[in-house]
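Only one protein chain is missing from this complex, and each of the others stays in its spot.
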């Protein structure tokens, strides 16, 4: 079996002392392995990044940007190959993988604008003949730790911008589906990045803990579940690093009585079931205001879901693929069972999907559950599967209270035609990313991504303008030139002496 | 004896179960006491702030700004009274207190511009007919914990901006010199701030720990020593709050051979001895490049120091006053003793100052020590007294290495006439605030204050633009209006159908 | 009779060779005169401004801002007196004058933030060890020429920001109502502005033409009618000055069938009749979509107009006052006559208002005209009186086409509850200032004011961020320090020689 290795100082390194299987979730079988980096291997990567930093930091921003311009070209040229790699290890259908990749490329596009983004603030005469300005300098070596669900996109939320800012980078991708990530890193190398500026280490907790404790690492970006995010954040902080750690979500859509229901249903289909619901921005709860709206929603949704196809990534007519592991499949089914046991009504049941030819795959079909209440476990926890739950409330205020009471505050959405309702909702809801008739309000690359409450640990959001601030530190200079010697000719009374 | 109380929900509250003496450091005697808040008292303050938040948050920014405009007027009208209070409890001379107050007022002036500073980013057509924008919303109840050395300025680094951003605030000032701080808070109340928006609690660790753990507090700003800063930062973070914690410093000036030496000496006098060196931006180490520069510096400095006068705050011809406590006086003297014991030369000795009529005051005279080396304890630690140490090096590189090797990275400075040297220094030095011929490079209020390394814990600097970002959270909205019903008249052809 | 003079170099100067009467439009009589500056007087003012420029330009921005902080205080303290002056010469009721003054003060508040607003852009390493930054430097002497309808506000759109940017200023206010303007200028002088920084010259075309041609004037801001604006713009440009010239308007509101009609009517009352319609943002055309909406609008509007009171400024229960001159009164009445002659229906007729005790005043009552069509003269031209005309259309597209076809493009508004209609309207309409359920969409002081089409000549809008750009010129510096002599010690091989 092939073993996926590491990228250290521009070279592929296979540290084979410990390995782990990589599964194809559509077939349920493993045909590759990933090397799990030892402490020494991670330290090699850090040393390479540390060595590459001084020259990279001094490289003009526009030259760093040009590597990103070239990287974008290579990503586009290799899109099919990347999507194939994603499909094989993650299971998502090619159109979905292409969407993920495109979102990743958008972050590279944003990073191409780094000369503009790094502009500091300049003040003339803060005092008489005293000037002051702020510069945004890179931090040094920074690390990223990324989840299985977006092996291409989430790493590209981090390293293109961090590197464009002048940092060097260690990426620890998910060990479930590392191939596309590694290949993408190699493309950046091919685009002209100097050796050591981007390093990839595959691994598990052993590798992560080196990244969290080594004093040479100055910052850590993380995306994953809330308990791990909390651990990462506190450990990184205790070790003198800045950190942004993105965790879990439970994203609600409010369906108002005046909503364009056909549009809402159409939007919800993709938002709830796309990528098998394994997205931190997946829309997993629909809160219908009034029974009329709820009934219409469930009826139209049920009908629309008839056409959804779950299957292997290789057939692009499928709507979504398997979940990531056997264990996770069972967990998702368990949540559906528990909702049913708690009294909810499973309107469309995806617990036993038939996928011909892929009987061992980790599939769960699209599931719609009505009559869910806040007390149910399936409501309180993140399911991370293709399950949409419907909660019925009698007023918009009640719907908003429900959302604000939930532990998570990543994304949310309202479906309405009414300007006042939309404005009230977006103003007051305690959630970081808000959609108005947009069920997956993932900010574009030139804005920033971040949830509130226990969905994000850290002051600054990911990517976009906040990403630039995160990956740089402010230096403020105050300058006064005390004597006018040269200008007034005093210094040159004896020029031959100088 | 009078007891200084708390300001809670617009009222002065004296929680007298526990009190502590307030000393006049010039006389060494106590004539007032400060109440130390119990947990219940702090919780009252939090409850008041929590209750005031919804309405304050909804108040248009320009109206919040207008309270700050009025506050500035009141501060200016009451300047003498505030300086008197500072002098009596802290000991700094009136011109120094006036300077501190002015710096504080500058932060109020900055806060008056909050409508401009809170502008979000608006993008039309992030997709076809889809718009997106970011808002910067207040956090809720936030807290500030401030040190004795700037009882007026440091609190005003925090609460004016936090409040202008729409937050409500709990301030825990130093229990050594709380009177001016409390009076300033009352002026803001008088300026029209609604009850509960700013609350002041005096206290000790009991009060601090409530602020660090209560779930209603969303952020903590701190200025103090590095060990405490580190504790505050990790505790606040572990309790789900954002935090910026500013710690200690050891600020070096490099004296280059081409420096305008008269100017350098003139600048260093105030930077080293002003406010008895009890400033986190005090310039405490002069690094002379070459013995010629060092000899000239020591000679000119020694001469200039003859004119310095230490004494009580009430005589404005004094240059600086006592240190804050008897204990601290002994600590500063101990550092001078240790430098001498370690082989340094005490050129000007301030260990036994004579201040007629104030024999019990906590005075230390201006002290100049030559021949200091990095191995000495007096070099490694922050003295926080009127002591300038001279280190001699043979090159600018050596001088910079010295600075970069030190634990702290708050401020630094170079004295030179040469553009290249200044630029190289400011670019590469690992310090957050850099002066070029400016020995105290405290950023003006419209830039931001922050050290690097172990001088600041947190991503964002204090006050200025970073302060705005710290006191707000980003919310990103994406909006699409799905149907053109009203516009095209469809909705109104058959209104009963709706 | 008293004669209103000029403010030149800090002194009131009365150049009495030519004078003109100032009328009280409520009584129709003149009790004061205004001096009309000769060429020589204007040149004195320019010389004073020119002389004051170098020092004012070098004054740190924060010190310039502090004069504005003090100015704001004085304006607020003298508000009643200013409103009285406005009422006496312009005729507007005290509550309206107070509103105007408040809008003016808001521009002073914005100018207080000038240190932040003047920040330039700083780029490190635009090439290897090459830095570049932009500064926004003041222009020099700049002029403002302002109209009668806002004697306090429109001048304060200009000179506070221009002066805060470091320019010196010549203001030529309207000769109809110059007293409040002059008094306001004196308050700024009292606030600490150095002599010569702000100069006021009263006058007519003779004065204006000096301002437009003198080479020492670097920029001209103008507000008035479109033909004059066009003349000012081309003349100023031909004489090497930058210019922004704001002209006329014909502001339409679209009333959609889903509008909250009570709210719309309530809003329109003030927008159409406030200040007798003598505002460039007055809402003078209501475009109702569908006859149902039109009928409802006319019915509710007619009813609401019953309560409107026209009268003298001194009675604050009046809603609005007289128009500015006898001649203008006749012109407004003429437009109503022509509409009637052209077939429109005068629903509420204000042509012969009865104002007891003020029989000679220049009053026109609130007038509502239905059935107006685009071909009518009263539709094509700016009436500048208390006349609201209703145009009936059958679709929103038709309404928008009407607006886009009009020569002017200052302000416009839509009344609707529908998000899609509002977004489509604000996106596509060819008008610079757009209200959504806001009939007078005058931008707040921290945004910028500007119409499109023939309502504004110039690239940049007035006040706010565009105002800062208008009153400054960009200077870009690129800096490289070629040798490391001092840093590497080379320069000091013979240090004793220096």
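In order of appearance the chains are A, B and C, and numbering begins at 1 in each one.
The rule we apply is simple: a contact is a pair of C-beta atoms (placed from the backbone, for glycine too) under 8 Å apart; a residue touches a chain by one contact, two chains touch by 3 or more.
Fair warning: this is a prediction, and the values are worked out from it, not measured in the lab.
Asks: Out of B:123, B:186 or B:266, point to the residue that touches the absent chain in the complete complex.
Replies: The missing chain is touched by B:123.
Asks: Please identify which residue in C:17, C:299 or C:478 touches the non-displayed chain.
Replies: C:478
Asks: Can you tell me which of A:55, A:80 or A:116 touches the chain that was removed from the display?
Replies: Touching the chain that is not displayed is residue A:116.
Asks: What residues on subunit B make contact with the chain left out of this view?
Replies: The list for subunit B reads 58-62, 115, 118-128, 133-135, 137, 416-420, 422, 436, 495-496, 498.
Asks: Could you pull out which residues of subunit C are in touch with the chain that's been left out?
Replies: Spelled out for subunit C, the touching residues are 121, 123, 126, 130, 132, 134, 233-234, 237-238, 240, 242, 258, 260, 263, 417, 422, 426, 431-438, 441-444, 446-450, 452, 454, 457-461, 465-466, 469-470, 473-483, 485-486.
Asks: In the complete complex, which positions of subunit A touch the hidden chain?
Replies: 62, 65-66, 69, 72-73, 106, 109-110, 112-113, 115-117, 119, 124, 129, 131, 256-258, 290, 395-396, 416-421, 423-424, 427, 444, 446, 479, 481-489, 491-492, 495, 498
Simple rule for what comes next: only the chains that are shown with their structure count from here on.
Asks: Measuring from the mean of all protein Cα atoms shown, which chain centre lies nearest?
Replies: Located nearest the centre of all protein C-alpha atoms is chain B.
Asks: Counting contact pairs per chain pair, which pair wins?
Replies: Per chain pair, the contact count peaks at A-B.
Asks: So what's the Cα centroid distance for subunit A and subunit B, whole Å?
Replies: 36
Asks: Taking each chain's centre as its mean C-alpha position, how far apart are subunit B and subunit C in Å?
Replies: Centres of subunit B and subunit C (C-alpha means) sit 42 Å apart.
Asks: Two or more other chains in contact with one residue: find those residues in subunit B.
Replies: 417, 444, 446, 479, 481-483, 485-486
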